[in-house]
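For this depiction, one protein chain was excluded, whereas all remaining protein chains were kept in their positions.
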């Protein structure tokens, strides 16, 4: 069947997806965004009621709930495994844990881990589908996809758009996933933020600039969360909003149709002035809604056949 | 449609409900109490499978499970957010958390919090329905409703009944909700317990008396839990059962058709002699069963349209 050519076992890195595959996911994401309460899933499934396990080795609330809700809306069964609190996993490798869930009948494992590279290593050794829900500072592919979806909904295309990504680009899997995905579609990316947070290697479609230069002419502004739990940055944070954040002065200079994005949770008054969160050109809550929609699309893809 | 005139967005305080609305809820609660395994929900829904989130900032087992079970029996999707353990909510306001769940597609948030007044403040700012599952020492409206239901099942009416509420009335949201609800229906309320636990302001249908006077002629006896986690009361507790609790001597003096209630969990041998929990005129487990039934009714109301 034709649909089987679209089926993927795993979704680990956006860079492994063709633009055709990404467009297919965005189309399905659009369907679910427009029909969040539809009970009709177009894709044939390998089993009637697939089972997913949320396997989070790092704390997460919204990503886990987003996957859980996406799965439940599709009629899947959901197991939530808070791996941080489990005594059982002590000394057990991720491979052994996954083989056990696979034997139980779990079809898809949603995994967040600090260990970069481990999912790529294990994926070929197991039958269960692996979906990367955030791995180290590396990639967070469903975040990249939901951001693409949000931008495409706005502009109808991705090619040629000017996207500013502001903040801790170096340690942000959100930024990294967006750079990978946007680059595939020919967007021009400007990065800005404290110098020590800028990446050391960049591609030709990416440039590092000042915050104000990055915002100038930007079609899309992506503000990154200051991850204060990762940095000892008290001094920087004191002036962060004025130095690097999206304050009202910078906001007033944006083009009329520029959209403002943030992966959330946001720190009001640090990387973004709290009053801007719900301005008419903010797409921050649209991103949250698209997160559920795109995860429905990803789950469909990994369980179609 | 007529049903829409009954729909409420939120259930925050019982005092905001008309007696007509309360009677409607009690009628539906009676239906679910009589038909706990019915799969037919009479009320049209805004969406086929509403989503609720249990958002508990204070520990609770039975109230959370009661809501979870009520929702599942109605075919709703349930997300359980143990807000105490979440690192994500650190620094995030309740408003921001609710807006995020709303964007995800959550229809109803069941909230327990220590902050009194916050739900009333946020409710008009969000589209998601808010149901108060206990706020500070203030109100616990579904507990009040399930207690009304239990009493109405017994006596067929609420007007004119004599209700004794014994214990830490001042700090009990259970007591407060019952006083509000019973007063609407014209019950006469006697409060008793240690002096420092009596409220400072009472209405004309309420009186403060000794435990024995309160029990005399009572149709309904509500024993409150001694919240030892809130009080340093070791000395008082040593003699609590004899001084203020429902012991066998006091129990023997009750009228034949008096019913005994307790919101649970109970402390056997402190506010109530353990042997009385399952006496034929105890309605303690009936209250638990009614809790699921009334929460089904409340969820229906907030998701009807």
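The chains carry the letters A and B, assigned in the order they are written, with residues numbered from 1 in each.
Keep this in mind: contacts are C-beta pairs under 8 Å (C-beta built on N, C-alpha and C of every residue); 3 or more make two chains touch, one makes a residue touch a chain.
Being a predicted model, the structure only gives us computed values, none of them experimental.
Which of A:7, A:79, A:123 or A:198 touches the hidden chain is settled by the complete complex: it is A:79.
Considering the full assembly, A:96 is the residue among A:27, A:96 or A:278 that touches the omitted chain. Looking at chain B, the residues touching the absent chain are 36-37, 39, 59-62, 65-66, 68-69, 72-73, 229, 264-268, 285-286, 288-289, 291-292. Interface with the hidden chain, as seen from chain A, comprises residues 47-49, 51, 53, 77, 79, 81, 86-89, 91-92, 96, 99-106.
As a working rule, only the chains that are shown with their structure count from here on.
As a whole-number value, the distance joining the C-alpha centres of chain A and chain B reads 40 Å.
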